[in-house]
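As you look at this complex, bear in mind that one protein chain is not there, while each of the others sits in place.
We just call them A, B and C in the order they show up, numbering each chain from 1.
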Amino acid sequence: MKTFNIAFLGAGRMGMTHLRNLVGVPGVRVRVVADPMAEAAQAGAAAVNAERASADIAASIAAPDVDAVMIATPTGTHAELIEQAVRAGKPVWCEKPVAMTLDDTQRVLKTVEASGQPVMIGFMRRFDPGYAAAKRAIDAGDVGRIERFRALSCDAVPPPLSFIKTSGGIFVDMMVHDFDLARFLVGEIEEVSAWGASLIDPGFAEAGDVDSCVALVRFANGAIGSIEGSRRTTWGYDIRTEVAGSKAKLIVEGQNKTPLLIARHVGHEGDYYQSFPDRFEAAYKAEMTYFFDCLRQGIMPAPNVRDALESLRVALAATQSLQLGRPVRVDEIK
Amino acid sequence: MKTFNIAFLGAGRMGMTHLRNLVGVPGVRVRVVADPMAEAAQAGAAAVNAERASADIAASIAAPDVDAVMIATPTGTHAELIEQAVRAGKPVWCEKPVAMTLDDTQRVLKTVEASGQPVMIGFMRRFDPGYAAAKRAIDAGDVGRIERFRALSCDAVPPPLSFIKTSGGIFVDMMVHDFDLARFLVGEIEEVSAWGASLIDPGFAEAGDVDSCVALVRFANGAIGSIEGSRRTTWGYDIRTEVAGSKAKLIVEGQNKTPLLIARHVGHEGDYYQSFPDRFEAAYKAEMTYFFDCLRQGIMPAPNVRDALESLRVALAATQSLQLGRPVRVDEIK
Amino acid sequence: MKTFNIAFLGAGRMGMTHLRNLVGVPGVRVRVVADPMAEAAQAGAAAVNAERASADIAASIAAPDVDAVMIATPTGTHAELIEQAVRAGKPVWCEKPVAMTLDDTQRVLKTVEASGQPVMIGFMRRFDPGYAAAKRAIDAGDVGRIERFRALSCDAVPPPLSFIKTSGGIFVDMMVHDFDLARFLVGEIEEVSAWGASLIDPGFAEAGDVDSCVALVRFANGAIGSIEGSRRTTWGYDIRTEVAGSKAKLIVEGQNKTPLLIARHVGHEGDYYQSFPDRFEAAYKAEMTYFFDCLRQGIMPAPNVRDALESLRVALAATQSLQLGRPVRVDEIK
Partner (left out) sequence: MKTFNIAFLGAGRMGMTHLRNLVGVPGVRVRVVADPMAEAAQAGAAAVNAERASADIAASIAAPDVDAVMIATPTGTHAELIEQAVRAGKPVWCEKPVAMTLDDTQRVLKTVEASGQPVMIGFMRRFDPGYAAAKRAIDAGDVGRIERFRALSCDAVPPPLSFIKTSGGIFVDMMVHDFDLARFLVGEIEEVSAWGASLIDPGFAEAGDVDSCVALVRFANGAIGSIEGSRRTTWGYDIRTEVAGSKAKLIVEGQNKTPLLIARHVGHEGDYYQSFPDRFEAAYKAEMTYFFDCLRQGIMPAPNVRDALESLRVALAATQSLQLGRPVRVDEIK
C-alpha cells in the first residue's frame, strides 16, 4: 500500500481532532504539523508522532518530502492555502468552507481545475454511516423516485455572538450542511424560500442574523422539501433527515448517543400502560368477535378448557419447582 | 348474519368491561345481564341496552331465548357455571381461569367434551394484535425453527395482600398468561425450573408467595426459554415476549401507550449527542480513509470545490430570500 | 347522569364508524338514524339499537324526542344542517368541514353564535392521546416558549381523481388538519408560503391540484414552522408533528400500529451489529484510556484477576448445573 507523506496545517481544536483520526488511517505518515503558533504545532506533532513541527505554513506546503496537504486552519485562510498547495502540485483535503463568498470560491475552483489536483472539502456528514447508507439505498433504487426531502439541524449550544457577526449568517454557516446533504441525496436545488426569526437571544437580530430558520427547497428533478434549523436546543444536538420517495422513506437520525434506556416515571402522564385493561384493550374486543365468528361458522374456539388445563399444569409445576428447589417435569403434575 | 342471544353473567368491574366491548360486536344481542346483586345487573343491562336484568343466574342460563352464555363472575364459580351452561346445550365464553386445581379443571373438561358444546376461555393476550401477528409470522414459517423463548410480565401495582393468600401463587395467578403464550407461540412445555423471591413487600412471603420470579422452560420441540415476573414496577405495566428462531426473532412489546415523545434533559448523562464532534465521530474518520483511498486509486474525491460552490450558492440564495421575503431562484445568485 | 337523545344524520362509511363509537359513550341514546337512503338508515339504526330509522332528515332534526344532533352527511350539506339544528334549539356535533368557502363558514358561525347553541366540529386529531398529551404538556409549560413547529401528513392511498376536482385542493381538504393542529398547539397563524408539485399522478395537475406539498407557517407569537403533505405513501399512513420550544421538544408520531418487531435481515447493510468488535468499538478504546489513567493516578484498575476468577467460578457453576441438571451454588465450585 502506497504511503502518503502529509503536511497537516492548523493544530487548533478541529485540527487536533482530525490529526487524531488520521492516526488510524493506514498508509499515511505525517511529515510535518504546521501552525503559526509553534506550541500548537508541537502539540499536534507529538500527538501523532509526526516527524517535525513547523511555524512556517508556506514552507511546509512546499517541502519536497510532502506529497499531500491537509488544511484545518481558520476559515479565512482556506482559499489561499488550497491554491498554494495545488500550485505546488499537491492534492488537498480542506475543512469546509472554501470561502465565504461565491467569487472567492469560484476563483479557487478555477485554480484547482486548472491544476488537475484532487481537492476534497470536508462535508463530513456524507461519510456518516447513516447518510452513506441512505445514499447507497437511493442509488440502489430502494427509494424510487424521490418526492420529498426534509432536514433538521439544531445545535445544542449557540456560538458566541462575537462569532455570529462574521459567520455569514445561519444559512451560510450552519444550514449549508443540510443544503449539501440535499444535493448529495436528492440532486441540485433550483429555488429556495426562507424565513427566520430571532427567538433565542436578541443578540442574533442585533448581529443581523436569525437564530431559528425554516426554508422551502425545490429540486431540479421536481422534488420539494423543507429545511429547519436552530442555534440552540435544551435536549441535545438534533439532526434528522428524511427522504421520501415512491418506494420507501429513509430517515437518518442519531438521537440517542448511548445505548441505555431508563424506564421510569419521568415522561408524561400516559407514557406507559398501567395494566392489562389498557394494554390489552384491543385484545378484549378481538376475542369477543372471534368467539361469535367461531359459533357462526361451527368452529370450536380456542383457547379452550384443555388450554386452561395445560397452562394451569405448567403453572403448578412451576409452583412446585419453586417449593422444591429443583426442576419439575410438567408430566409429574397430575 | 346470524344473531346470538346472550346471557351475560357477572356485572362486576371486568364484567362491565366485557359488556361494553360486546356492544361493538356485530350479530350479538344481550337478552339478560345476570348478577346476584340486582343493582349491578341493572347497571350492566342499561350499559348495553340489554332486554332485561336478573339476579337469578341459573334461570338466565336456562332461559329459552338465550343461545349462548358469557361468564364473568368470580373465579370460584366458573367451573360450575360452565358445566350448567353446556348441560343446558349452550356454548360458553368464560373468563380465565376455569378453576384453581387440576382436578376441577379436568372435571369441567370432561363435562364440556361430553357436551360437544364450544367453550372458550379468556386468555385474551392471544388476541392482542402483536401476539396474533407473531403467531401468524410463526405459522407462516418466518421465524424458522424456534430455538429460544422469553417472556416478561410485570404488573405496575401489586394486588392487595388479602387477595394473594387465595390467588394460588404468582405462577398460577399471573404467569399462567405467559405459560399460555409459550404454549400458543412455541408449543407444549415439558419441564420447568422456578425461583422466586420476596423483594417488594414481606407480606408476600408471609402469605406463602413470592413477589418476583424467574423460571426456565423446556419445550417438547427442544426449544428452551425463560420467564420473569414481578408484582410491581414503578414505570408502568411491563410485558415483553421474545421468540427467537433460525430465521428471525419476534419481539412483542407495547411499552409506550401514548404516541408522544418528549425530548428533554431528564434521561441520563450521555443520552443525547452534544454536538457534531460526537454525533459525526465515525464520519470524520471515514472521510480521511476515503480521501487517501481516492488518491491511491487515482480517483478525484468528492465533495470537492464545486460542491462547496454549489452548496454555498444555495445558502446565499436562502440568505437573500430571508432578506427579501420572497422565494429566490438559485441561479439568481452569481 | 343525564342521557342525551340523539338524531344521527348520515349513515355512510364515516357515519357508521361514528355510530359504532357512540355506543360506548355513556349517557347517550340514539333515537333516530336518518339518511335519505332508507336502507343505510336502517343499517345504522340496527347497528346501535336505535329506536327508529328515517329517510327524512329535516323531520329527524325537528323531532321533539331529540335533544342533540350529530351530522355525518356529505360535506356539501353540513352548513345547512348545522343551521337547521341550532335554529331548532339543538346542540350539534358535525364532521369537518363546516363548508368549503369562508363565506359559507362565516354565515354558519353567525347563525350558531346567534343561537347560543354548543356546536362542535370534528377535528378529531385534537383528541388523539398523543396530541392531547402534547397540549397538556404545552399548557403546563413543559415546552417553554415555542420556537418551531413541524407537521407531516401523508395518506397511504390517494383518493379517486374524481374526488380531487371537488376537494378544494390538498391544503383545504387534507392539510387543514395540520393547520388546525398548529393553531391548537402553537397559536394563530399569520402568514403562509406554500409550494406544491404533482409527482405521484399527473391527474392531480389535470384536476388543478398538487399531490405533494410543503409550506412555511409563521405564528402570531413569533414561532415559525413548516408543513409537509402527500396524497400517497407506500409504507403506510404517515403522521408526525414536532413542537420545539425553549425547554423541550414534543414529537407526536404513531408509526407502528402493532406492537410486534421482527428482527431479521431485511433492513439494509449495516442495520445491525455483526459482532463484538463493531458493537463494542468504543468500549475497547475506553478501557485502554482507563487502564493508563489508573497507572498514572496510582489506582488499581478493575476488572482485575479477582474479577476474572469470580466470573469464571460462576461460569463453571453454570457448566456444572448444565451437566448435573440441578441448581448449583457458586461456592460449591472450588
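Note that in this section contacts are C-beta pairs under 8 Å (C-beta built on N, C-alpha and C of every residue); 3 or more make two chains touch, one makes a residue touch a chain.
Note that the structure is a prediction, hence the values are computed from the model and not measured.
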{"item": "Displayed chains contacting the withheld chain", "value": "A, B, C"}
{"item": "Option touching the unshown chain, where A:168, A:196 or A:254 are the choices", "value": "A:254"}
{"item": "Identified contact with the non-displayed chain, of B:55, B:88, B:102 or B:200", "value": "B:200"}
{"item": "Hidden partner chain, touching residue among B:86, B:100, B:137 or B:239", "value": "B:137"}
{"item": "Which residue of C:88, C:109 or C:161 touches the chain not shown here", "value": "C:109"}
{"item": "Interface with the undisplayed chain - residues on chain B", "value": "129, 133, 136-137, 142, 144-145, 147-148, 150, 152, 154, 193, 195-197, 199-200, 212-216, 218, 222-226, 228, 230, 233-235, 238, 244, 246-249, 268-270, 325-327"}
{"item": "Contacts of chain A with the absent chain, listed as residue ranges", "value": "20, 23-24, 26, 47, 49, 128-131, 133-134, 137, 142, 193, 247-254, 257-264, 327"}
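We adopt the following convention: only the chains that are shown with their structure count from here on.
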{"item": "Chain ID, smallest distance between chain and overall C-alpha centroids", "value": "C"}
{"item": "Farthest chain (mean CA position) relative to chain A", "value": "B"}
{"item": "Inter-chain centre distance, chain A versus chain C - centres from mean C-alpha coordinates, in Å", "value": "27"}
{"item": "Separation of chain B from chain C, taking each centre as the mean of its C-alpha atoms, in whole Å", "value": "21"}
{"item": "Approximate Å spacing (C-alpha centroids) for the pair chain A, chain B", "value": "34"}
{"item": "Junction residues of chain A - those touching two or more other chains", "value": "129, 193, 195-196, 213, 215-216, 234-235, 238, 268, 270, 326-327"}
